[in-house]
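What follows is a short report on a single structure.
A single protein chain has been removed from this complex, and every other one stays in its place.
Presenting subunit A:
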Amino acid sequence: MEQSVLAAIKSIIPEERIFLNLSDRYSYSFDASFGEYLPDIVIQPKNTEEISELVKLANIHSIPVYPRGASTSLSGGPLPVNGGMVLDMSRLKDKLIIDRENLLAIVSPGVITGDIHKQAEAVGLFYPPDPSSSHVSTIGGNLLENSSGPKGLKYGTTKEYVIGLEVVTPTGEIIRTGGKTVKNVTGYDLTRLIVGSEGTLGIITEAVLRLIPKPQERKTLLASFDSLVQSGHAITGILSAGILPSAMELMDNACIRAVENFSPSGLPLNAEAIIIVEVDGHPAAIAEEILKCEELCMKAGAASVRVAQNEDERLSIWKARKMVSPAITQMGPTKISEDATVPRSEIPKMMERLNEIRDKYRLNLVVFGHAGDGNLHPNIITDKRNKEEMKRVEDAVSEIFEAAVQLGGTLSGEHGIGMLKAPYMEMELGVDGLSMMKKIKEAWDPNGILNPGKIFPKAGQKKVVLT
């Protein structure tokens, strides 16, 4: 970094929040996905004005700017792929206001999402989006990636809960979008454009979130099936019977075996699939709904159904689901976690395609995910040091995306495009569709300084490269 630029940065940010040494820079070179990219400088801004000035400076000197929350991204969102400046947003966390009258939360971007959950629930309210990393991830990261979790099925994804933003644009202006009202049709919906833009169109510096009343109670069941098709029937059966579960999770046989091997939880080893169904709401209503779900599972041909009779049993069902991640990493040190999503009626077909891909490329491929909304998580467990296997992984990943798109689905349900999925954007959106997106990016960020290298493929790039 040039001394004059550094001096200019130091005139904006005090030195104790600027990191230049190698150990600090390497500590901001990764996320929970793949690859490692060394930034030139790491900065911890503490307010909107500082960010605005830094972004303006970056435009003058053509320095790439990479905003970063807690770096739990599974798609490479915060990776500083072109070097430059990492803005560690985790220090911007002074505001977390719950507005009970308007059912709103007003938050700084560095606030941990789980803290919003806690504060809202303390006053009987509820912020539904629940990425599995919500006890670590920042709300700013969640919004920019539009990340969700199991509750997306019933309550919708993150974007449904954002009604206003303060944003530093890629050229350094400070703008406000939306506001504090649920209804708002004044002009283009820039709020929704920014949410899910993966930090390529702006840096969120404050957000207004919508809250809803907290459901009173919940009930949970676990059903096992001898065939995937049967579990698919159970899922569609429940949803078409007018029940909207708050979560509907699926685990395939490879997952079940991995979990039982890692931490025996009494799961049926020979089951092809298990599903976990949770309903929430008024106690009287859900008492009836869970019985109905049980019935529908049996009708679909379930080998067994277990309804949790108390909180301990409920937690033990969820424990089996939570064990999936640690269990599968015992199979190898590198985990490629995808989130290809299909219309829910296509889940059985997608599962079949995934099985074929597993056999064809001889890989440790396990599937779990949010079956209710068609958001599956095929995970390939491998070792990035094994170059030959990584080539097969590349091919398998390509085929997973192709399968999803062919079945009318999408590359990513909740992790984001980032780097690894960028080469497949044209396959899903077409040349013109992708070009419209690119025009937006170019209009907002003429100098291409904000999170460059993400979402859009490089010229001629058609396939992911992991080696």
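The rule we apply is simple: contacts are C-beta pairs under 8 Å (C-beta built on N, C-alpha and C of every residue); 3 or more make two chains touch, one makes a residue touch a chain; residues count from 1.
Rule of thumb we're sticking to: contacts and distances are computed from a predicted model.
Q: Have a look at "Glycolate oxidase iron-sulfur subunit", "Chemotaxis protein CheX", "ABC transporter permease subunit" or "NADH-quinone oxidoreductase subunit K" and point out the UniProt protein name belonging to the hidden chain.
A: So the chain that does not appear here would be "Glycolate oxidase iron-sulfur subunit", according to UniProt.
Q: Going by the contact rule already stated, which one of A:264, A:283 or A:333 would touch the omitted chain in the full complex?
A: Residue touching the absent chain, from the options given: A:333.
Q: Could you tell me which of A:7, A:22 or A:185 touches the chain that is not displayed?
A: Candidates A:7, A:22 or A:185; residue touching the omitted chain: A:22.
Q: Tell me, which residues in subunit A touch the chain that this view leaves out?
A: 19, 21-24, 26-32, 42, 44, 70-72, 88, 90-91, 112, 133, 135-137, 322, 325-326, 329-330, 333-335, 385
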